[in-house]
Every structure is written in C-alpha cells, then in structure tokens.
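Missing here: one protein chain of the complex. Every other protein chain is in place.
Chain lettering (A and B) follows the sequence in which the chains are written, and residue indices restart at 1 in each chain.
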Amino acid sequence: MTVPGAAAPLALSGVRYQYAGTSAWALDGVDLTVEPGRILGVVGPNDAGKSTLALVASGLAPLAIGGRLEGSAALGGRETRELAAHEAAQRSGILFQNPSTQLSGTAHTVWEEVAFGPRNVGLGLGEIVERVEASLAALRIESLAPRDPARLSGGQAQLVALASVFALRPACLVLDEPTSQLDPEGTRLVGEAIRRLAGELGSAILVTEHKTALLARVADAAIALRGGTVVARGTVREVLEDPALIELGVDPPPAVRLRRALAAAEVDAGAARRTLDALAALDVKEAAG
Amino acid sequence: MEDALNEAASRVPDYVLRPVDGTYRRLNPTTKLVIAFSAALVAFGVRGWTGPLVVLAIVVATAAVTRIGRAMRPFVLATIPLIASILLVNTFLYPGAEDVLLRVGPFAATGTGLTEALQASLRVVAFALSVAVFSLTTPTDDLLVDLERRGVGRRGVFVIGSAIRTIPRMVERAGEIVEAQRARGLDTEGSPLRRIRGILPLAGPMILGAVTDVEERTVALEARAFSAPAQRTVIRPIPDSPAQRAVRWSAGLGAAGLVALGIAGILRFP
Partner (left out) sequence: MSVRIDLDGVAFTYPDGTEALAGVDLTILPGERVAIVGQNGSGKSTLVRHMNGLLRPTGGRVLLDGRDTAGRHVADLARTVGLVFQNPDRQLFAGTARAEVAFGPRNLGVRGADLDASIDGALAAVGLEEAGATNPYDLGFSRRKLLALASILAMRTPVVILDEPTTGQDAGGVARVQSIVADLAGAGRTVLAISHDLHFVAGTFERVVVMRAGRIVLDGSPAEVFAAPNWETLASTYLEPPLAARVGDRLGLGGTPTEADLVAALGARGS
C-alpha cells in the first residue's frame, strides 16, 4: 500500500505554534512522524498542548484559526502553510471531543452527513455515493444511514463524524480525546473503529487521550507531551511503563499500575509469578477480542 | 469506470432523495423564501388590521394544506414573551391616550392602547407563522444549494440555515444552564423580583456557550472542506420554472408596492 519513498501522511519537524493574540508558545519544538497504518498515541496533562498538536496536525492551525506556525508541518509532503484549508482537510482529517458541535447541523440523515465533505469539494454524484458507502462500511455504521444525526448516542455520533471525515479520503486522521464524553460502550466502539481504520484501511492515525488503557490497546507508538514539548517517546509500552509518567500528570493503564503495585509490595515470588501470568493471559484475551 | 460511477449515482437511497408531495412543498426554496419575506413585509408594513389579518389568513390556509399545524406550536410559543410585553406596555403606557378602561395602582389601561397592543401582537404572530411555514416546508439543505446556485455566498447562507437547526440545541443548553444555577440556589420559583436577579448567571454562560459553539462549529466546518471553491454537488434536483419566477417577482414587488403606497398615504386600509 505504501509507495517506497513516498512522503509520510504526517510529518512534524521543529514545530512551534502560537495562538493568535498570545505571546506564549503553545507548542515549543515538536517532532513526530506517522506512517500509513500506524497509530501514534499522545499523552500528557491538560494544558500540555495535546489539542494544539491536534489542530496543527490537521492543518486547522494556522489555516482556520490563524496564529503563528514555525517549523515544518507536512501532510503527504506538502507544508500546511502552503495549502488552503480545504486542501488540508483532504490530507488530514480531525475528530473532536464533542459529538454534537462537529456535525454539520443541516443533514437530515447520517447518509447526507457523511456526504457533506465530498459535496463541498464538488465531486460527481457517482463518486460521492461510492465514498459514502465505503465510509459507512469502514465504520460499520451502514444501519445508521437513514437515522437523524441529532438523535444518536454519543458513541454513534462520533462514529458518524469519523465516517464523514473519512469520506474525504485523508491519508492521516487526527483524533483529539475522541472518547472523553462517551460512556464505556461508546469508548469501546471508537477504539475498535480506530484499530480497523489503521489496520485494514491504512490510515495514519494520531490520537490524543487521557485513557491510557485505550491507547495501550490500539496504539503502536506514543509520545508524552508537557509544556508544548515532547518529553518521552517510544513504543506505546515503553511510554506507558515509564515511571516518570505519573509525575507528568498521566495515569498509567491498570496493567502497569498492577505490576508496579506488585513490585512495590514485595509480594512472595511464587504469588507474583502467578499474578503476572494471570495478567498476561487477560492481556492476550483483550488483544484478541 | 464511467459506467460504474453512473450506476453508483443511481444508488442514492430514497430516504435521501425524499421525493416531496404537495404543491407548496415542491416549490423552489427561493420562491418560498420570497413569499415568506413578502408576507413579513405586509404583516409589518401595512397600517391597520388588514395587513396582518390577510397574512394570517394566507399562512393558516397554507399550514392547513401542508398539514404542519401542530409543528408550528414552538414558533408560536416563542412569541409569547414578546407579545406579553407588547400587551403590557401598550395597554398601560400608550402615550396620549385618554379612554381609560380600568386603573391598576398608578397605571391606567386605555382602549387606544389595548387596540394598538392587539394589532401589534397580531403582526408578531403573523410574522412568526410565516417564518414557521417557510422553515417547516423547506429543507435547509435545499435552500443552501439553491441560493448558492444563484450566487449567494456559501458561508452566509450556511449561518442562517444551521442557526435554525441550532435552536433545539440552544434550548437544551439553556435548560442545562438553568439547572446548574438552580443547584447553586438560584431561585426560579420565588417572587418575580428574585427571578430578575437571575439574568446574568443565566445569560452569561448562554452567551459564552453560544460564542464557543460558533467557534467550534466554524472550525469543524473547515475540517470538512467547507470553504472549497467548487460548486456543491446537487443530490436532490431542485426545480424552478418561469411561472415561479413570475410569482417571486410579483410577490416581492406587490408587497413592497403596498407598503410604499400605504406610507405615501395613497392607499388606506382599515
């Protein structure tokens, strides 16, 4: 699926960003790359710059909200500052936390909501139908197509918003705390959708989250952000098992907390071994499920 | 490839195409918009009872034919606060009126005032109902596509269209704000004086919320290529005809003419 030598769907290098009318750097030197089919998780305390990073990675900063961007923010090889907002939208799509504000508000059915983006760029009707059908299938929400978007549960609305962003066929998808306002079932649905979009459809995905357990399940790599800079990076396991994570203001996933509690309590070796085996068995069940 | 796309075009679901029935509903959206505007102009611009009564008659007839009677209720309810203040202010405080009907403390209700109040209320109701008829029989999306085809900017049109659909959400948000402030002891069940004190704690978050909402929604729209220079693809064909164009021009000019003649004093209506 990847052409050798092709530019990464998302590549940030030395990125600094300042919101319009402010003098502080909300992002102060960020480097990251996301390749097709890979999922990069971003953790950090509130106000670390996670949402700002999402806006920069989707091109909306500076193209839709202004502000000052320094460094290189490239979507499929093109710098965001050289693109128009609608061009960036077709290279990098974004999903926000609030299920209701990101829907267009003018679509009577989910089908039309998903068609919203492709219609805006003036694609032919046949092309639009194919894209809508493909997006609904990718998110497994074909049964929601005739429904009123305003009357869906939070989790369903997020899937619809994701499908409608996906319909513009961006190579990169940015998700900013997508499950923050959802219940556990909604969180599970979105998590599965993310895995499928990367694994089966090759999307490059950047996802910021507080729910480290979710990232442990779906992400390949991760970075930790604080004060607008990357303070840790590596595989998702490496980052989430870093002892410094708690000081950073990030809660490690339950499995990590459990292993640490075992180690700290100096539990008898046999009991510890059995516990870790049980944990491993459950982890495997989770990964498969 | 061509054939595949043509074939795909035929797969637009019925619930999207939503073929409408009813002559009025099938009218071009801009025609309906012009009619609504003309009605509003006549309701407010023509002096006397005739203007609003005629508009009301037309609107009620249209509502009956298009069977949207019940759905108009929220629009009527929305006018109640305005009508209440119109009735109070005009009945008791109409300047220069002498024909007192009854006295309430230092205030006197006058016949002239009451007549004016009723007439003004009628205009408001006529206006609200004509907006209601338009909004309930015209899918926002169709209006957007049609206005865009006529060269009206996409953004401006969209703001109007989605503002209408935002109303239920704003009402919901208002409900949440009221609840949160009541939970902090804001009294909404006591005397009117106590209730007035609640305006800032209720209006504050409402306005801030509305502003943030607009910001968030604008950004979210950009993320869906809203400002792309292309012409928006039409999914539901929207018909127009020379006859409709004639209706639009005559309704618009006719309404403007009536109002102008009324102001110039040439025509007088009871």
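Some points to look at:
Quick note on the criterion: contacts are C-beta pairs under 8 Å (C-beta built on N, C-alpha and C of every residue); 3 or more make two chains touch, one makes a residue touch a chain.
None of these values were measured; they are calculated from a predicted model.
Within the full complex, the chain left out of the display is in contact with A, B. Among A:45, A:202 or A:227, only A:45 touches the chain that is left out of the view.
Checked against the full complex, the one of B:4, B:77 or B:180 touching the unshown chain is B:180.
Residues 44-47, 97, 153-154, 177, 180-181, 183-186, 188, 210, 246, 248-251, 254-255, 257-258, 261-262, 265, 267-268, 270-272, 274-275, 278-279, 281-282 are the ones on chain A that touch the missing chain. Across the interface with the omitted chain, chain B contributes residues 173, 176-177, 179-190, 200-201, 203-205, 208-209, 212.
The rule we apply is simple: only the chains that are shown with their structure count from here on.
In the complex of the two chains, the chain A residues touching chain B come out as 58, 60, 63-65, 84-86, 89-90, 93-94, 96, 98, 100-109, 111-112, 115-130, 133, 145-146, 150, 164-165, 168.
Taken together, the chain B residues at the contact with chain A in this complex read 4-9, 11-13, 15-16, 18, 139-141, 144, 158, 161-162, 165-166, 168-169, 213, 216-235.
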